[in-house]
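After the structure tokens below, expect a handful of questions from me.
Only a single protein chain was left out; the remaining protein chains are all shown in position.
So, chain A:
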Amino acid sequence: MFNNKKVNIFLIIVGIIIFIFLPRFVSGYWVRVITTIFMYAVISQGINLMSGYMGYLPFGNAMFFGVGAYITAIGMGKGLSFLAVLPLAALTAILVSILFGLPVLRLRGHYFAIATIGMSGALLSVVQNATEITGGAMGTTLPIIDKSPEVTYNYFYLAMLALMVITTLTIYLIIKSKFGFGIRSIKANEEAANSMGINTTYHKVIAWAISALFTSIAGALYAYWMSFIGPEEVFDVMIAVNTIVIMLIGGAGSILGPIIGAFVISLLSEVVWSTFLEYHLAVLGITIIIIVFFVPKGITGAIADFVKKRELRLRKKVSV
């Protein structure tokens, strides 16, 4: 077991190093595609913490992406630097999650999911109508970095990679901690969790705040990267839907699930898009249905099942 863990850590470090140097070997187009994959992995990781581990599906999680993006745009518009505005963006998203979370996290199952969509829609509407601050439905621009596009894109590639690694590591440590057992108990049986001394409200609110934190940083980076954002784009419910699909395909409640899912879905989408230009969404949709049918536990779940079965078979052979 111990050996296995060492091998895993080694493989992960090798993986990170490969990704750090990858931009030197691929085209600018692929650098941008992979940056988006990292971004989706981060958002999906936030949904994984809420849904995969705690059992609360936050369908409106894109609102934190939007909050992060807009606070960054507004702050930088007022002349603040990106690094100064980043904590503000994160803090605002956390405040929104706590403010909405305290009442809404009392709802369970579908009701929670639906309520978060409503909240996301409400925020979108506020951003669209507060024209003087946000630029309204027309969107708003951010300062452009005064470097060549290639350097800029590499910069965002590395920043998004770092964010993905930090997000994943943080959530991994949370899950292994006492707090992690608390939120996993909420998914397993909230009533039992409550009677076992777990303050369920506190756990749910904090988990959502953590989810909001990472999602909003992804939004902040995205806004700076794009240097132009529109409200319908960053508050799009489809951002959450896509990342939920990514989590399901990769494996809900598995720490590498969102990353694997983000790569599989995005690369699949690239392949499908380049071969079936007109029917691209239909083909992609059908492919996702097929995957969910045959690999219901996601890719990581299927691998775990396979390893377990093989171990059982080996054990049987030994005992015979």
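Just so we're on the same page, a contact is a pair of C-beta atoms (placed from the backbone, for glycine too) under 8 Å apart; a residue touches a chain by one contact, two chains touch by 3 or more; residues count from 1.
We take it that contacts and distances are computed from a predicted model.
**Student:** Absent chain per UniProt: "FAD-dependent oxidoreductase", "Chemotaxis protein CheW", "ABC transporter domain-containing protein" or "Fructose transport system substrate-binding protein"?
**Tutor:** Going by its UniProt entry, the chain not pictured is "ABC transporter domain-containing protein".
**Student:** With respect to the chain omitted from the figure, which of A:7, A:84, A:192 or A:241 is a touching residue?
**Tutor:** A:192
**Student:** Considering the complete complex, identify which of A:200, A:242 or A:266 is in touch with the unshown chain.
**Tutor:** A:200
**Student:** Using the touch definition up top, pick the residue from A:81, A:177 or A:275 that touches the left-out chain.
**Tutor:** Only one of A:81, A:177 or A:275 touches the chain omitted from view, namely A:177.
**Student:** I need the residue numbers on chain A that touch the omitted chain, in ascending order.
**Tutor:** Within chain A, the residues that touch the unshown chain are 177-178, 181-182, 184-185, 187-189, 191-200, 253.
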